[in-house]
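As you look at this complex, bear in mind that one protein chain is not there, while each of the others sits in place.
Labels A, B and C are assigned to the chains in the order they are written; within every chain, residues are numbered from 1.
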Amino acid sequence: MQKIQNHSNTRSQTFDMVLSAMLIALVFVATVFLNIKLPITANGGLVHLGTAMLFITSILFGPKKGAIAGAIGMGLFDLISGWTLWAPFTLVARGLQGYVVGKIAWSKGRNGSSITFNLFATILSVPVMLVGYYICEGILFHNWIVPVASIPGNIVQNVVGIVVAIPVCAVLKKVSFFK
Amino acid sequence: MDIKLQQVSYAYSMGTPFEKYALFDVDLTIPHGTYQAIIGHTGSGKSTILQHFNGLLKPSKGQVHIGDRLIVAGKKAKELKPIRQKVGIVFQFPEHQLFEETVLKDIMFGPMNFGVSAEVAQKRARDLIKLVGLSEETLDKSPFDLSGGQMRRVAIAGVLAMEPEVIVLDEPTAGLDPRGQREIMDMFYSLHKERQLTTILVTHSMEDAARYADNIAIMHEGKCVLSGTPREIFADSKTLEQYRLEPPHIVRFQAKIERLMNQPLSRICLTEEELADEVARALREG
Amino acid sequence: MTEILSFQNVSFSYTPDQPDKRKAVQNVSFSVNEGEWIAIVGHNGSGKSTMVKLVSGLLFPQEGEVRVMRNVLTEENLWETRSNIGMVFQNPDNQFVGATVQDDVAFALENSGVPYEEMVERVHTSLSQVKMDKFLNHEPHHLSGGQKQRVAIAGAIAMKPKLLILDEATSMLDPQGRDEVLKTVRELRKEIGLTVLSITHDVEEALFADRILFMNDGKKYAEGTPSEIFALGDKLIEFGLELPFAMRMTKLFQLKGVQLAGQHMTEEELVNDLWTSNFNK
Partner (left out) sequence: HKLDPRSKLVFVFAFIIVVFLANNVMTYAFLIVFTLLVIFMSRIRLYFLLNGLKPIIFLLVFTFLIHIFFTREGDILFELGFFKIYEEGLRQGVFISIRFLVLVLMTSILTLTTSPISITDGIEVLLNPLKKLKLPVHELALMMSIALRFIPTLMDETDKIMKAQMARGSDLSAGPMKERIKAVVPLLVPLFVSAFKRAEDLATAMEVRGYRGGEGRTRYRQLEWHWQDTISLILLVAMTILLVLYRS
């Protein structure tokens, strides 16, 4: 089996598109299927790894794919699991989050290889996502207190996401495909 | 270490509307040191059964004995880790489980999870890499820079490094070329003999079952429908047909020759050499 | 005889800047004529897969030329060439594009802008040709490996290609799936006179071919009819392949002193010979 293929060097458009599709699917699968049980948090303590997957995607493949995978992958989850109404908000909040992570982690040609910047990027993206959801839910509930309720849960999710994503990226960056 | 399944049933998505039974009342005893083959079509329950051998799945009904451990349906099993160290599973396409930076680290991953020291794990890796037919330089490479066949060997070494007493093989040669297939199967067989392992081969290859197994169990639609030595199983091709299975090529060929000679040979032959001997003898004796 | 595909002294190296390294394909020439079934055999790493990439224009040779329908394959005529070639790859999961069986078969038709009505007709025809017409709306994860490969074949023949390439299309299937796919290909050859190029390390599959190309270390080691190729005997084993069952048995019989008149590739021949040499005296 030969690794070097023409199209993976030139990174053709088709490949880019298909890879984005796979990343969407990965974010979705991680959201639905991959859970870590935490001793804390209210909702049974299950935290999904969707956010972690979003971070990894953005760090490995940059802002554009990160935004697409986060927005559509998690939006799809809302659509399928009865949170349909939230899908448009997710599209915006997670899209922005993915974009911010990718943009910072890929700034000045770093391409996600600086662990410090990756960490910085993920932490900075958390308020972006929180504000995004906060504004959307605020409009929905016609109230600025109700949406506060979802903030702690979101923070836990993001913290787990960061704790998981940073080491995984450090390993993945050494794999020849993702350099 | 004996493995014993008693009245084991397994349902996926238990307790939901999608509940679906994949195993029904399976009884199977695999005494220590046996080479057991489990044969069946895709969807016959083979891969569900194999996950019971080290507690990856717990039976929905019935019980599983693994050595002196007992896993009973409905009861919470604590600490399955010791079982998993003793029962190593080589899954289909095991190369998909590689993840470490170097081959060495990946082989050491399993044993170190079970508390083996780094020095010992490293020594095992150095021994095993040669056993699976790769050079020692491979240890420092990234597993993702190897060819598919080499990755397979590294993954196998990673399971062997845990030094299990029971080794479960799920289609270990799928997708390899004929030489690769033969080498891998022969390697497992000699390990089985040398280290007195219990080997469980889950396969749809009748040929491999005939060649290596002491015992064969046939799975069909979630049930264990037939069990016996290869000669017993292959003597009755009618019953096999019922389960849409064909006896191995060599056995079918023997049947043709027997029709030609108009007399049966003295035994069912499991390898080509055996058949050639038998035919030669039958002809000499006229 | 119309030539469909030919290689003229083709060489390709993945590392052209290191001339001392072995090339993946080295000075290979061969041709496929209309209606033929050609098999390329060799162990993993013998250069087979590279040859497939050269045919489909995923790679271009550094030396020599690849001709499809007598035209040299270039970047310019690449897309036209591809519409003449149908391909079935090794992993049945990784080539299924559509959400359902019929969507997948339609994929190539959509790409080449076939009008809707014609598309519907061609999708149905080709699915019934591979006997998958009952599965129109099935999703890929509910199909077996063999069924997925048959859908892939339907997707290829819907384009009415001049050549069908099977790139180790049976190597990941169970025996049942493999028989299913090979039977489908044999029937299609009879029905629509398909030209087939199959890349394989399965000798029983290669036996179906009219001609075999035996590759080793990037070079064409031998070319000939199955009986010519398998007459090479131990050479094949040395290069990582095996002999067909009947040949292995013939050799063993002769070794044990069973009377036989010659070498045999199929079981029928062997059984007949056994009969005539030993019982029919």
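In the analysis below, a residue touches a chain if its C-beta (ideal position, glycine included) is under 8 Å from a C-beta of that chain, and two chains touch if they have at least 3 such contacts.
Just so it is clear, the structure is predicted and the values come from calculations on it, not from any experiment.
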item: Touching partners, among the displayed chains, of the absent chain; value: A, B, C
item: Sole residue of A:Leu34, A:Val92 or A:Ile115 that reaches the chain not shown, by the stated touch rule; value: A:Leu34
item: Touching residue (missing chain; options C:Asp93, C:Glu191, C:Glu238 or C:Glu268); value: C:Asp93
item: Touch residues of chain B, complete complex, unshown partner; value: 51, 54, 56, 81, 84-85, 87-89, 91, 94, 96-99, 109-110, 113-114, 144, 158-159, 162
item: Chain not shown, touching residues in chain A; value: 5, 7-8, 12-15, 17-26, 28-29, 32-34, 36-39, 49, 52-53, 56, 60, 68, 72-73, 76, 79-80, 82-85, 87, 140-143, 145-146, 149, 163-164, 167-168, 171-172, 175, 177-178
item: Chain not shown, touching residues in chain C; value: 56, 58, 79, 82-83, 85, 87, 89, 91, 93-99, 102-103, 106-116, 119-120, 123, 139-141, 155-156, 159
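The definition used in the following text is that only the chains that are shown with their structure count from here on.
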item: Rounded Å distance between chain A and chain B, as computed from the means of their C-alpha atoms; value: 39
item: Centre distance in Å when chain A and chain C are each reduced to the mean of their C-alpha atoms; value: 42
item: Chain C: positions in contact with at least two other chains; value: 44-45
item: Two or more partner chains touched - positions in chain A; value: 1
item: Footprint of chain C on chain B - complex, ascending; value: 41-42, 147-149, 174-180, 182, 204-205, 244, 249, 253, 256-257, 260-261, 272-273, 275-277, 279-280, 283
item: Chain C residues within the chain B interface of the complex; value: 43-45, 90, 144-145, 171-172, 174-176, 201-203, 240-242, 245, 248-249, 252-253, 255-259, 267, 271, 274-275, 278-279
item: Complex contact set, residues of chain A against chain B; value: 1, 3, 171, 174-177
